[in-house]
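First the structure, then my questions, so here it is.
Our next item is chain A:
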Amino acid sequence: MNDHWLFIGAGYGITWVALCWYLLRLRRRERAVAAASGRGGEGARAGGPG
Partner candidate 1 sequence: MSALARRAAAILWKDILSETRTRQGFTAMLSFAALVLFMFSFAIGVDNDLLGRLAGGLLWVAIVFTGTLSLGRTFQNEELAGGTRLLRLYPGDVRAIYLGKLAGNLVVLAALEVVLFPAAAILYGVDFAAQAGPLLLVAALGTFGFSVIGTFFSALTVHLRARELLLPLLLFPALVPVVLASVGATEAFLAGDPLGRATGWLRLLASYDVILFVVCVWIFPVVLEE
Partner candidate 2 sequence: MNRLTMLGWLAIALIAVGSVLGLVVLPADALQGEVQRLLYVHVPVAWVMMLAFFVVFLMSILYLVQRRLKWDLLAVSAAELGVVAAVLTLILGTLWGRPTWGIWWAWDPRITTTALLVPIYTGYLVVRSMAEDPDRRARWAAVIGLIAFVQVPIVYLSVFWWRSLHQPPSSPQSMWSAYGLVMLLGFVAYTLAFAYLWLRRYRLAATELELELSGPEEG
């Protein structure tokens, strides 16, 4: 019975890790995008339709 707690712990642990991993990944991408749009924003707008 005891070794079942290993599986249970792993299951709950992996779920939380996956959740945190996805959130962190989202945040990193959001920051990258925010940084990129801050830099290239002005020059980009000139390329719009005439």
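Basically, a residue touches a chain if its C-beta (ideal position, glycine included) is under 8 Å from a C-beta of that chain, and two chains touch if they have at least 3 such contacts; residues count from 1.
Candidate selection criterion: all candidates are chains of the complex that A comes from, given by their letters.
Remember, predicted model here, so these are calculated numbers, not experimental data.
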From 1 or 2, the one in contact with chain A within this complex: 2
Chain A residues touching candidate 2 - in the complex, by the definition given at the top: 1, 3-5, 7-8, 10-12, 14-16, 18-19, 22-23, 26, 29-30, 33-34, 36-37, 40-41, 43-45, 47-48
